[in-house]
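Every protein chain of the complex appears in place save one, which is left out.
What follows is subunit A.
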Amino acid sequence: MIELESLSAHFGNAAALRDANLQIRRGDRLGIVGESGSGKTMLALCLMGMAPDSAHLTGRLSIDGRDMATATERDWRQMRSRRVAMVFQEPMAALNPLRRVGDTVMEPMLLHENLSRAEARARALSLFEEVGILNPEQRLRQFPHEMSGGQRQRVLIALALACNPALLIADEPTTALDANVALRITDLLQRLARERDMALVFISHDLAAVARATQEIVVMYGGDMVERGPTAEVLATPQHPYTKGLLGARPDPAEAGRDANGKRRRLPTIPGSVPPLHGLPQGCRFAGRCPVELAHCADQRPVFTPTEPGRGAACHLLSETGHD
């Protein structure tokens, strides 16, 4: 349904996304994790045809067999909402403060499907019910400032579902929400994808949320897809040092508190921080921060090495020592 083949996005010489390969089929639930600046959002914007004008795209991107890498804004507008839709990170900012939320949700229906206002309203109402908004009749007439963050995120999900898209992209949908609400939104997205047989791309740096919502996972770092595979397996037995680092940096309640000497334990971290785009090493993007770095890591780009069907990582350790 949607295929990316070595899709890259360059800003001048800096690559925000490097050779992304991806196939998304109906019903797939795919998680994309990585820290800020890893290219997650860039990837999502590419899937929506909304990469900034200053980004230079190369490679292939096809939706329903149609090449969209060179498509015009006009072509993309036909795809958006009907084939691909997106839920944004900040529910507080992603709704026009001067429009009633019902009107916002009805907008794409009136635009793409020539529904009458009454029909659109009826569909908006049933969408509000589907995404779990209480008193949907009354909510349709409200303005964003009258709603809580979780409610607004549900409105945005309803907006994304308005024209029954084949793929829903959720770009850090839970980052701005408190833990309890985040959990419920995660479950909602997962349920909607299953019930509607819709593909879901769930972008997050919350590994627990990704584990809950997705079947497959792609780990990104510095614009590269460094590891991928079934979510449970990747999280249980990570193969790329970066994934290991990410998992190691999770707070573990069992080990929290104080160690034997009564000292407060520190949360393990990955040393250093993501360098700016133009400062990334040419070889493995993770070189310089990697705990098991080889001599040629910084200069030579590791190829993606499959370790099992549907699973693999891009790391020199894997290609050198065989399947580990």
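Note that in this section a contact is a pair of C-beta atoms (placed from the backbone, for glycine too) under 8 Å apart; a residue touches a chain by one contact, two chains touch by 3 or more; residues count from 1.
We adopt the following convention: contacts and distances are computed from a predicted model.
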item: UniProt protein name of the chain not shown, from "Nitric oxide reductase subunit B", "Peptide/nickel transport system permease protein", "Acetolactate synthase small subunit" or "ABC transporter"; value: "Peptide/nickel transport system permease protein"
item: Of A:R82, A:R212, A:K244 or A:H296, the one touching the omitted chain in the full complex; value: A:R82
item: Selected residue (touches chain absent from view) among A:M68, A:A94 or A:L188; value: A:A94
item: Touch residues of subunit A, complete complex, unshown partner; value: 48, 50, 53, 73, 77-82, 85-86, 88-90, 93-99, 104, 107-108, 111-112, 156, 159-160, 162-163
